[in-house]
Structure formats: C-alpha cells, structure tokens
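As you look at this complex, bear in mind that one protein chain is not there, while each of the others sits in place.
After this line comes subunit A, so read on.
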Amino acid sequence: MTGTAAARIDNAALFAVLASLADNKQAIGRRYAYWANGAPALEAAVAAAAMTQDEIGHARTLYPLLEDFAQAAADPRQVAPETRTLRYHLTFLDREFASWSDFVATNFLLDGALTTFFEAAQHSAYEPLRQRARKIVQEEQVHRTHAEGWVRRLAKAGGAVRQALVSSLQRLWEETLCWFGPDDDPVMSQLYREGFIDAPPAELRSRYLQRVMPLLESLAIEMPARFDPESKRWLPGEALPWERWEAESRRLRPAGQEAAGEDQP
C-alpha cells in the first residue's frame, strides 16, 4: 500500500504509535547487533544475530506504513530510519547495553511489551498493521523462549550475575510499563475506540504484567507489581513516574532532567 497525497490516512494517534513501534524495533535491533559478536556463549551469539535480523526486519516492515499517513506530509524525512531525526524509542535504548543482562532484560521486558501491543492488534481495523502484527507475534514466540530461558539462567546463577539481571530489569521496568501510556492516554485510547487494538492502555499494561510477572515471581525477583485477587489481574505496585512522560515520543525523560522549556526564564 503506497500512500498518495489524495489517499493518505489522517490519523495522528495511529501514526505516532507506528512511529514509536518502528523506532523501538530499529533501536532494539541496533543494540542486539553488538552482541552478535559478544554474547556469553556461541549459541547465544548466533541467537543474537538471528534476533537482530528479526528486529530490524520488524522495523523495516513498519516504517513504510508511515508514508501512508497525512502526518508524514509535513516532514517526509521522518518516514525512513536513514533520514529520520526524531527518536521515539525508549530512553533506555539511547545508550549501548552495559552488559548481557541488558540484552536479556530488553528482550524479556521491552520486546515483550511491544509484543503485547501486537497481540492486541491481530484483529486491527487497519489491515497493514493486522497482517504485520500476526507475523510479528509468530516470530516473537522464539524470542520469548530465549528471553525466559536467559532470565532463569541468570537468576539461578546467583551472586553478581543475578544482581546484574535484577539491576537491568529495574532500570527498564518503569519506562516499559509507561510505554502503554497513562490509563487515560488519548493516543492508545483512540486506537482502542477505533478498533486498531482490542484493549485500552490499562488493560494492555495488565496483560503485559500477566506475561512477565509469573516467571519473575517464581524466581523470587521482586518487582513493583501486585496481584489483585479480586480482579485476578496484575497491576503496577507503585505509581508510575508520569511527571517524566514524554507523550509524543512515548518515552520517559531521564530522572533529574527537566522537561524542554522548563528551565527557560
């Protein structure tokens, strides 16, 4: 589907989320690539190379969708990773991974969150997203197996290895939970109302916690989430840092950094 000026879709919410998904997938692929030659085992390096290819592939199939939107007309540079100047990936991905545990945490937490979104888009009213979502969900099954296997392995190693994993998980935790947006997020809520995804942001976050918490709990890794026995759902255990939420780019400002313009006289 190639967009023309006359036939372009005018939907800022869908455009913004697609851009965020593409940027996150692209950034994950770039970060994974480094570890294709540095993973702690040969098998892990081969897997890292394969997952790099998958993540870049996911990005490569998402970016062209941006061309179909009226929102791309204002700045055509923003529809391709080579020319794009905006960065809508998580702040966590701004820097190289400090260790293998960052790779594992990204695969388990962040890529898991994006997959939660794609699972919710498998019956999307926007056909190009629906098609890609189903394929991405299929491919992500093996990423999940890899992620969960490594989370178990690092957690059971104990000592500094386990502590490194916990540290990586903690640094990624809040920003990943925030990616779905506040409970009343106008962007994700609009996608839900218009049938592009099958759940509002709070429900997506709860599904996501259901995805990751049972394993973490079984490994006695304590993260700020709680199981509500009444609703039988996982919920964030602490208030999320929405004061640092950048709604347009769907990422958190680093702690201690003021919002753009706040330091102006």
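Annotations
Everything that follows uses one rule, which is that contacts are C-beta pairs under 8 Å (C-beta built on N, C-alpha and C of every residue); 3 or more make two chains touch, one makes a residue touch a chain; residues count from 1.
Just so it is clear, contacts and distances are computed from a predicted model.
Hidden chain, UniProt protein name from the list "Aspartyl-tRNA(Asn)/glutamyl-tRNA(Gln) amidotransferase subunit A", "Protein FixC", "GerMN domain-containing protein" or "MIP18 family-like domain-containing protein": "MIP18 family-like domain-containing protein". The missing chain, though absent from the display, is touched by one residue of A:Thr83, A:Gln138, A:Gln163 or A:Ser218; that residue is A:Gln138. The chain not shown here is touched by just one of A:Glu55, A:Asp102, A:Glu119 or A:Glu174, and that residue is A:Glu55. Remark: the residues of subunit A touching the chain excluded from display are 53-58, 60-61, 130-132, 134-136, 138-139.
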